[in-house]
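What you see is the complex with one protein chain gone and the rest in place.
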Amino acid sequence: MFSQYLELVQQKKPLVHCITNYVTVNDCANMVLACGASPIMADDAQEVEDITTICNSLVINIGTLNERTIASMIKAGKKANQLGHPVILDPVGAGASALRTNTVLQLLQEVKFTAIRGNISEIKTVALGSGTTKGVDADVADEVNAQTLPEVLAFAKALARQTGAVIIITGPQDIITDGEQSCIVSNGHAMMSRITGSGCMLTCLLGAYLAAGPDSAFAACAAAVAEMGLAGEIAYQPGCGTLTFRTGLLDAISTMTGETLNGGARVAYL
Amino acid sequence: MFSQYLELVQQKKPLVHCITNYVTVNDCANMVLACGASPIMADDAQEVEDITTICNSLVINIGTLNERTIASMIKAGKKANQLGHPVILDPVGAGASALRTNTVLQLLQEVKFTAIRGNISEIKTVALGSGTTKGVDADVADEVNAQTLPEVLAFAKALARQTGAVIIITGPQDIITDGEQSCIVSNGHAMMSRITGSGCMLTCLLGAYLAAGPDSAFAACAAAVAEMGLAGEIAYQPGCGTLTFRTGLLDAISTMTGETLNGGARVAYL
Partner (left out) sequence: MFSQYLELVQQKKPLVHCITNYVTVNDCANMVLACGASPIMADDAQEVEDITTICNSLVINIGTLNERTIASMIKAGKKANQLGHPVILDPVGAGASALRTNTVLQLLQEVKFTAIRGNISEIKTVALGSGTTKGVDADVADEVNAQTLPEVLAFAKALARQTGAVIIITGPQDIITDGEQSCIVSNGHAMMSRITGSGCMLTCLLGAYLAAGPDSAFAACAAAVAEMGLAGEIAYQPGCGTLTFRTGLLDAISTMTGETLNGGARVAYL
């Protein structure tokens, strides 16, 4: 049951070190707090090792990367690997610029990730080393549907086996695989793509779930993905505006119970 | 009718590249999404040309400028000019420091802008190369009223002709001119000056409207200014607090229809 992973976060109150973009960083910090964990944002090369050491997981998000923070991401990632802390990657906009694509490739070479979350275009870029993208949104050509699903799943499984990371491809349906076990989460709401930060917040939620030390990284990731989607469903009210929706989304995470999560999660194992 | 410009954004869903400050960047991203476009925030010199290339317009906001991002603004602006993309300038706090004033002058020398939006003090600084300011708010000495309006308008028209940009001076009444056509938009609400980001968000809305490729930059700017002001009117509820007002403002943009905009816009052509 997914409730155990949610409740583990609430009991352990783990610390999550986030090196993330300045666009959605406030939403990310509030997401980590909402689920019961505690965030620290720190990106200077002189302190990232100290900060990572006192935390329980590290989230790396390349949303507004620059030369200074790329160096910090690598330094922090290596330290987290040494300490055995989970490290989660959000390759925001990979494929949109050579800098983003190359940074992702460098990160994959130098840091071992526990989980990697992106939209289909971003994950394709992670796997292939190049890709197309509609900015920070998925390219229409990459749409996942009944026809393309088997191919996408095979490709995600291969990437999971190659990297050792749980791969999470989010979209209208979310695909989660560790190369062995796979599932599709069909929670969520279209409004989630009308606010900034849905993806970044989910990646931080994954960071919190993995920081709590779950028995299964795959199951914990699936639980976090389901919780996020369910919160989107709860947040939506007919006719609501986008900022009211965002408030509802974080409110729903902050008041979510294990019972609600178990009752609302829609997961199909493949 | 203004509805055509609003609907063009919703149909085209253009990409808007924003190099902006870290204070209101989240509001700006949500504003671009709310109106139906898609934002990308990227400010590293190594990637701004790539990002600008895949976008449909570029917004430059100097709110928390620094040496690194100033170089990126110029590089991105030149690239956008080469590609024929609209470039929009928000000279936040021009006049408040030599760095801001000089950066604005350098930007005007090196980049051709499609639209420039600021309060009266900022726009005076843009035009005169020096100015006074009350921080990021307009100097009281610069107040636009019935008596000073003709002078302000003449000066805005001259700046429009000199730069080739639509000039938008926002305040209790908003002045828009391309040097030939001019209008005053009297939508808006005093609460807009009690939240951070009203100006920055409007500049991004202009970026979205111009990215959609309207038949008239002047008319598209007037439509965006009217939509923003109307959203402020819709958002206000007697006695409401400032953050509830901000939620209402973005909600109103995200649910605005062409019909509502046409019905509520208060525009006087001069």
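Letters A and B mark the chains in the order given here, with residues in each chain numbered from 1 onward.
Quick note on the criterion: a residue touches a chain if its C-beta (ideal position, glycine included) is under 8 Å from a C-beta of that chain, and two chains touch if they have at least 3 such contacts.
In this text the structure is predicted, and so the values were computed from the model without any measurement.
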_Touching residue (missing chain; options B:L65, B:I88, B:V126 or B:M228)_ = B:L65
*Candidates A:Q4, A:T247 or A:N262 - the one touching the absent chain*: A:T247
*asked:* Using the touch definition from the top, which of B:A98, B:A146 or B:A190 touches the missing chain?
replied: B:A98
*Provide the residue numbers of chain B that touch the chain removed from this figure.*
21-24, 26-27, 63-67, 93, 96-100, 133-137, 194-197, 239-244, 246-247
*Positions on chain A where the hidden chain makes contact*: 15, 22, 25-26, 29-30, 33-34, 38-44, 46-47, 50-51, 54-55, 68, 246-255
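The rule we apply is simple: only the chains that are shown with their structure count from here on.
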*So, what's the distance in Å between the C-alpha centres of chain B and chain A?*
33
